[in-house]
Structures are given as structure tokens and as C-alpha cells.
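A short write-up of the structure that comes next.
Every protein chain but one is kept in place in this view of the complex.
Entry: chain A
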Amino acid sequence: MAAVSQGFKTDLLGAIPSLRAFAVSLTQNADKADDLVQETLVKAWDKHESFQPGTNLKAWLFTILRNEFYSQMRKRGREVQDSDGIMTARLAVHPAQHGQLDLKDFRGALEQLPEDQREAIILIGASGFSYEEAAEICGCAVGTIKSRVSRARTRLQEILKISGEDEYGPDAISTQVTGSPAS
């Protein structure tokens, strides 16, 4: 086995904050998330030769983390998600500004989404991946990611009773999908 390069190690270190954020998003539990990140780092280290330099390391790591998460879930037989409020207690809640949606409420709504929708909306809306990258990470079609994101968004709006976004809704989406008419 070839030695792991110093650059690879540095890049792994740099990816840890993102990996932890994604892990918390998936597990909804800080302790489980860190265990998941640990497993991911060990796996990434072991199979570092299968990473192609120049490709997206973050996407590669997210793929490993996600596979690990679902394989653990299968082993445990889908135990009930964290309900003791570890995350809620652990993270500081910022007071709502301008009477806008409270982050705590948002977190609660996010928890109610099915995993596939939650990961899709996180990958696209927060982690900064393209639909193509997210599809690769999740091992599914681009269209599947699009529909999961769309359902997640609709569901979040329902849970949070957000109104007044309709004008940015379907039209903005179709504009996005078909390319901007402004170009």
C-alpha cells in the first residue's frame, strides 16, 4: 500500500467540519455524528488509493460517510431517531431576527423529514453540491435528487407554515431547471 500523502491528510483534516455537519444532518445526534465521522476518516484512510487526485475529495468523503450511515442503520434495524433533544440542547439557539423563522423550529422541521429528503436538501441547499454531485453521492439519478429536494422544500414549508413563497416557487424552479431566460 502506498503511503498516504501529507496533502491527503491535510485535506482530510480540512474536510472534517463539513463531514461533521453532514453527519449531524443525517443522524440528528452529535455523538453518533462524530462516531460516523471517525468511521469515515478511517475508511477514507484505508482506501485512499481509490481516490483520484483532482476529483472532488469532499464528494468522495461524503459518499463514504453516507454509505457508512446507511449500513449502520441497516445493521441496527433503523432505530428510532434521537428524541432526547441532544442536538437541541447542545447547539445555541439564536433568537429570531425581524420576527423571522426561528432556527430551532427549523431544526425541528428538518428532523421530521425522511432521511432521503433531508440529505438531498442539505447536499443541494447547504453543502454546495451540484445536482450531479449529489446524485453521485447518493447513488441515484439526478431527477431523483431534484424531486427529493422539491418534496423536502414543500414539506418544510408545510411544517413551518411558511406562506408567501409561492411566487418564488414553481416558476423559480422551472427557470432553474431549464436555464435562466436572462442569459
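By our rule, a contact is a pair of C-beta atoms (placed from the backbone, for glycine too) under 8 Å apart; a residue touches a chain by one contact, two chains touch by 3 or more; residues count from 1.
The criterion applied here is as follows: contacts and distances are computed from a predicted model.
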Listed names "ABC-2 type transport system permease protein", "ABC transporter membrane protein", "Anti-sigma factor NepR domain-containing protein" or "Oxidoreductase subunit alpha", with the criterion being the UniProt name of the chain not displayed: "Anti-sigma factor NepR domain-containing protein"
Interface residues of chain A (partner: the chain not displayed): 1-4, 9, 12-13, 16-18, 20-21, 24-25, 34, 37-38, 41-42, 45, 91, 100-101, 103, 106-107, 110, 121-122, 124-131, 134, 146, 149-150, 153, 156-157, 160, 162, 165, 167-169, 171-173, 175-177, 179-183
